[in-house]
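Starting off with a structure, shown below.
Up next is subunit A:
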Amino acid sequence: MNDLANSTESAIAPTSKNRPSRKGLGWIALAIAPILLSGCQIPGFGINQGVTETSHKVYKLWQGFMVTGLIVGGFTFVLIVFAAIRYRRRSNEIPRQTQYNTLVEVLYTVIPTIIVGFLFYFTIVVENPEVALVSNPPAKVKVVAFQWGWRFSYPENPMVTVVGQSTENPELVLPVGETVQLNLSSLDVVHGFYVKEFAFSQYALPGVVNKFDFKATKAGEFQTQCTQMCGLYHSLMYFKVKTIPAADYHQCLTNSTSGKQFIACANNTTTALYHRNTATQGAPVHHG
Partner candidate 1 sequence: MKVEARLLIWLGVFIGIMGIVYGIWSKEWGGTAMLIGTAILGIFPGLYYRWWSKRMGDRPEDRDATMAEGAGRIDTFPGSSIWPFALGMGCWFLVLALVFGTWFVVIGLPLVIFAVSGATAESRRGGDASGH
Partner candidate 2 sequence: MVDTLQPTTEHAHDDGHDEHHGASGLLNWLTTTDHKIIGMNYTVTSVIMMLLGGAMAMLIRAQLTVPDGGLVSLAKYNELFTMHGSIMIYLFAGPFAFGGLANYMVPIQIGAPDMAFPRLNALSYWLYLTGSITMLLGFFTAGGAANFGWVGYAPLSNSLNAPGAGADLWVGALILTGFSAIFTGVNLVATIFYLRAPGMTMFRMPIFTWNMLVTGILILLAFPVLTAGLVMLYCDRHFGTHIYDANGGGSPVLWQHIFWFWGHPEVYILALPFFGMVTEIIPVFSKKPLFGYKGMVFATITIAALSTGVWAHHMFTTGVVLLPFFSFMTYLISIPTGMKFFNWIGSMWGGQVQFTSAMLFSIGFLLTFLIGGITGILLASPPLDFFTHDTYFVVAHFHSVVIALVIGAMAGIFYWYPKMTGRFLSERLGKIQFWLLFGGGLLFVMPGYLVGLRGMPRRMAVYIIDPTWQNLNIWSSVGGFLMGISMLIFAANALKTMKTPKTAGPNPWDGHTLEWFTTSPPPHHNFYSLPNIKSERPTWDYFHPDAPALTHDDHDPSHVPGAVKADAQ
């Protein structure tokens, strides 16, 4: 009799009791399938590789995070919607008053912890070289933000300083293939130095000099602007970043006697490159 009961239960179990989880697994497989099938061709999820060595790494990190996020989020999403629809009210019966299930509770504590551990590990792997500084950078630029504009000066040639206010759209010229260190500070309030194609932003703080470096991999011109709220003309505090071949960069820098000349020289050497590599999306609006 006991055996019979057991066998009945085991016979019924897979069809009636376990059906929900089977179905759930199927849906999960369906959700993961496109990612698995596409193999290495993981999409960019809204971003592109950028033009520095770091930005390539950030791009990969982003892909990894997005894939993990979509799997975890998709799994949870499907579970929520599934539970709500599958167990929608069908009668006035009182369901089984289950409150605890040790195995499930342990699983949903341990598995997220492991996932999060991996995410933290990969974060550190990308972060450490990103914030580390090269000891002897071949190029240096001093960036000072103010209300509402930018000043870029080049210690290599003290005569070269580019200053521009808001819609004058000053240009910051950087070399390709060479590490350049930026010293960032602010004259008045907090500003935000941000270049999307470098996958990087940093605050320009008054009283603090922030140092970071880039190694650009591609020549191009990138329109950007201050990202940290800095007062009335915050939305018009534009600047432009231009990357040119390192040889041209140093040549222009040594041959120029003013910021204007330097920019003209840089524009000259890269005219041909613009049409190929310009990654900007538009022109600044000129607000009356």
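Basis for inclusion: all candidates are chains of the complex that A comes from, given by their letters.
The definition used in the following text is that a contact is a pair of C-beta atoms (placed from the backbone, for glycine too) under 8 Å apart; a residue touches a chain by one contact, two chains touch by 3 or more; residues count from 1.
Here the structure is a predicted model, which means the values were calculated and not measured.
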Open item on the list: Need the partner of subunit A in this complex, chosen from 1 or 2. Which is it?
Closed with: 2
Task: candidate 2-touching residues of subunit A, taken from the complex the two chains share - done: 5, 9, 20, 46-47, 54, 57-58, 61-62, 65-66, 69, 72-73, 76-77, 79-81, 83-84, 87-102, 104-105, 108-109, 112-113, 116-117, 119-120, 123-124, 126-127, 130-131, 184, 188-190, 192, 194, 196, 199-203, 205-208, 210-212, 223-236, 238, 281-285, 287
